[in-house]
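The complex appears here without one of its protein chains, the remainder shown in place.
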Amino acid sequence: MRLLPAVFAAAAIAASCERCAAPPGAAGGTMVIAATGDADVLLPPVTSLTTGINVSDLLFCRLAELKLGLNTIDDSGFRPVLARSWEHPDSLTIVFRLDPRARWQDGAPVTAADVAYTFRVYRDPAVNAPLAPFLAAIDTVTAADSLTAVFRFRRWYPEQLYDATYHMRILPRHLLDTIPAARLATAPFARAPVGDGPYRFVSWRTGAEITLAGDTAFFLGRPGLDRLIWRIVPELPSAVSQLLAGEADAMEVIPARGQLERVQQARNVRLVPYASPFYGAIVFNLRRPPFADREVRRAVAMAVDRQTVVRSVFGPFADVAAGAVSPMQWIWSDSIRQLPFDTAAAARMLDQRGWRRTAGGARGRAGTPLRFTLLVPTSSQWRQQAAVIVQDEMRRLGVELHIEPVEFTVMERRTTSGDFDAALVSRTTDPSPASVLQWWSPGAGANIGGFADSAFQALTATALRARTRAEAAPRWRRVLERLNDEAPAVFLVSPRNEAAIGTRFADVTIRPDSWLATVTEWRVAGDRGAAGR
Amino acid sequence: MLRFVARRLAFAVVSVAAVVLVTFLLVHAAPGAPMLGTPETIASPEVVARQRALFGLDRPLPEQLLRYAVNLARGRLGESFVLHRPVADVLAEAVPNTLLLGGTALLASLLLGLAAAAAQAARHHTRTDTVLGVVTLVFYSVPVFWLGLVLLLVFGEHLHWLPVAGMTSAAIHDRLPPLGRALDVARHLVLPAASLALVQAAAFARFQRAALLETLAAAHIRSARARGLPERAILLRHALRGALAPTITLAGLSVPYFLAGSVLIESIFGWPGLGRVTYDAIFARDYNVITAAALVAGVLVALGNLAADVAVAVADPRIRVDR
Partner (left out) sequence: MSPWRLAARRFARNRPAVRGAALVALLALAALVGPLFAADPLAQPDPVRLQDRPPSADHLMGTDPFSRDVLSRTLHGARVSLVVGVGAALLAVTLGAGVGLVAGLAGRRTDQLLMRGVDVALALPRILLLLAVFAVWDNAPAAAVVGLIAATGWFQTSRIVRAAVLSLREADFVVAARALGEPGWGIVRRHLLPHVAAPVIVSASLDVGNIILLEAGLSYLGLGVRPPTPTWGNMIMDGKDVLLSAPWVALAPGLALVVTVVAFNLAADGLRDALDPRAAA
């Protein structure tokens, strides 16, 4: 029983530490991030789960980073990171001059050979990097000397610099090139990586916690927060409870309205809104009736009161989508022409196409009722909610909408094989306008509805040739307006991202495509760094 | 006795093999490809197709099964599609956490259940008996995930008595002395273990009360009573000793309950254990992880059954003849 006092003392210590998650001085620079999923691996070419990407992004640097505006066309949209500067000797070449101060965390310098090696890894079929298709236009990457990397492109296009820098994070050749490509993802390195970024890997307790420490020797300056800890809590309400209880400081995005309202009322955390990379849309299958008919698609699109859908599902936390574009992209604009919400016009259009109301109020043509099935993933609450509201609006139009909630992987299988009438999908865009092509150009794997329109193709071809952002913006706008007119989908909503960040953090800015991209500048309020400003 | 145990052990091996076979067929017959990327970002079909080829998923099912069986015989559980690491490593991290949670909950529920049952049996037909009867009945009827949510909200978020989620405190855990670390884990263990234990304790109590009352009515106890031993001494010395074997049996047979509960409770409390690994793997169609998790679950259930069988056999020699 003599142990008892000691036990109590230790309990008191543990309890008192818990109360103040970050006692000033001791752990003042620690930020605990609540995440709803664990990381998969920490090797950029193969990492594909959100937390894995967030963590590995801070361990490995790009050659250059997009600035906050996410301008993907002009060179002025980028800031140097591993590359101190770059030039375009001809239309098919970019030459990067590496920063000689850049070091791997084991002390080795970052060299052009690392860059060339990285390109080989990303393109290697045995690695099967999900982003490899984005590098298709790059022919070769070579090291001219230890600090000069030369990218050769197959063709000229304005986003060469974006493709050369955005998709790849440079890997340490000297630590990896003895591992066969197919074994890279399973190598010990992928779970305890050595990077060149502002943070060093410290530990990873699977399913529980990942810890990074600020690299005091980082060549671009020591980050403002000493320690980042991801705590993994799969249930969203529990994760938010952690924030409210002071066990965590930040969350990338609070995706449910009820939880947002909880955070809004909290004192120790605030919501930080930022433009989202998402849009949600009801995609029609154009290969089969009734949506092979453009007029039916337009009528259905015009009968959806998107404003109501957005307000009732998201409250103040989302906007009506302007089209096949996310608010994060620079081609986004709230003045893009969209189909009006006009149920009367929609009804007239259906009448004209022969879909007339029958006795029960439902529409039909030659004995065939006008109805369709909408696939919705069970994993997404907002999509199920939105589907029910749209169903009601369709009923008023005389169209029978059957909601089929299916599991996510099943939905994916059915949409990619064309086995659906309509599907409520959520799309994540990257900053480049080229992402429009990923989903809407004919033959693209993700063009699930089979949309094919020559005018759209001609417009995108023109837009892709624009040399500057100023020149490209109006052309992309015409592309998006064409899509709205053709209505291959009802572009419903752009959820607004709301990060939750502890009120004790200052200098918080968020780059929409990668919420921790500027975390090196975040600081604990009252810390020396902030006081010195 | 030894032969009996050996035979039960052989059956356990067969049943685990059956579990693996059934699970393997179920997951491979499932529509939907292994998931790549997050639910919001879809990998391109080419990448998915290559991934399938890399893992041999494009081969005919019998070939895949054979290959899996051969690997399993060599002690290889394969690699996780999502986590890019050996399944054995994934489980080696998760299983101890689940054993800690489930073991604590099991112990707590046995003690609580037996205590409640003893209190009821000793005060049969009194108010204590009735009140405890109602309490155990209600807890026996509560969905465990609901209890977990309520405990989390009340004691974690609202009262701040205990941490809301996770297994350790962020940041400070590694700086604590060993005892402090153990206590830190213990503090995180309280709510999830209590959620599991309260429900199961109620089940145990209901069973044990009946068993104790039956034993109290039995002959040798009647004789003890005739010898003038006080009622409480009888209960403690005779009835509870007689209840030991049934308790082990109960504990052994309750393994499936704790496994099922861990799927729900580990998600709610962010406990990094087998239940969560399994749940995540099922939704990601991470075939090798699902099958291996079923293997581990099958082994645990089989061990529980084995313990129960042995306990019964030890307590009641007649049963050996029957089997």
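Going in written order, the chains are labelled A and B, and every chain counts its residues from 1.
One rule holds in what follows: contacts are C-beta pairs under 8 Å (C-beta built on N, C-alpha and C of every residue); 3 or more make two chains touch, one makes a residue touch a chain.
Since we're looking at a predicted model, the values are computed, not measured.
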| item | value |
| --- | --- |
| Residue in contact with the excluded chain [from B:Leu77, B:Leu149, B:Ala245 or B:Ala313] | B:Leu149 |
| Contact residue for the chain not shown (choose from B:Val5, B:Val22 or B:Ala53) | B:Val22 |
| Of A:Gly197, A:Gly224 or A:Pro237, the residue in touch with the unshown chain | A:Pro237 |
| Residue among B:Phe4, B:Phe55 or B:Tyr140 touching the omitted chain | B:Tyr140 |
| Absent-chain interface as seen on chain A, which is shown | 235-237, 256-259, 261-262, 308, 311-313, 378-379, 381, 384-385, 388-389, 392, 403-407, 410 |
| Where the missing chain touches chain B, by residue | 11-12, 14-16, 18-19, 22-23, 26-27, 29-32, 124, 137-138, 140-146, 149, 153, 210, 213-214, 217, 256, 259-260, 263-264, 278-279, 282-283, 290, 293-294, 297-298, 301-302, 305 |
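Keep in mind that, in the parts below, only the chains that are shown with their structure count from here on.
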| item | value |
| --- | --- |
| Centre distance in Å when chain A and chain B are each reduced to the mean of their C-alpha atoms | 38 |
| Complex interface listing, chain B residues touching chain A | 31-33, 35-47, 50-51, 54, 79, 82-86, 90, 93-94, 97, 149, 152-153, 156-157, 160, 163-172, 174, 176-177, 179-180, 183-184, 187, 267-270, 272-273, 276-277, 279-280, 283-285 |
| Residue numbers on chain A that touch chain B, as the complex places them | 6-7, 10-11, 13-15, 17-19, 21-22, 27, 30, 32, 37-38, 40-41, 43, 46, 48-50, 125-126, 128, 130, 132-133, 182, 185-186, 190-191, 203, 205-209, 227, 229, 231-235, 237-239, 241-242, 244-245, 247-248, 278, 377, 379-380, 407-410, 412-413, 416, 426-428, 445-446 |
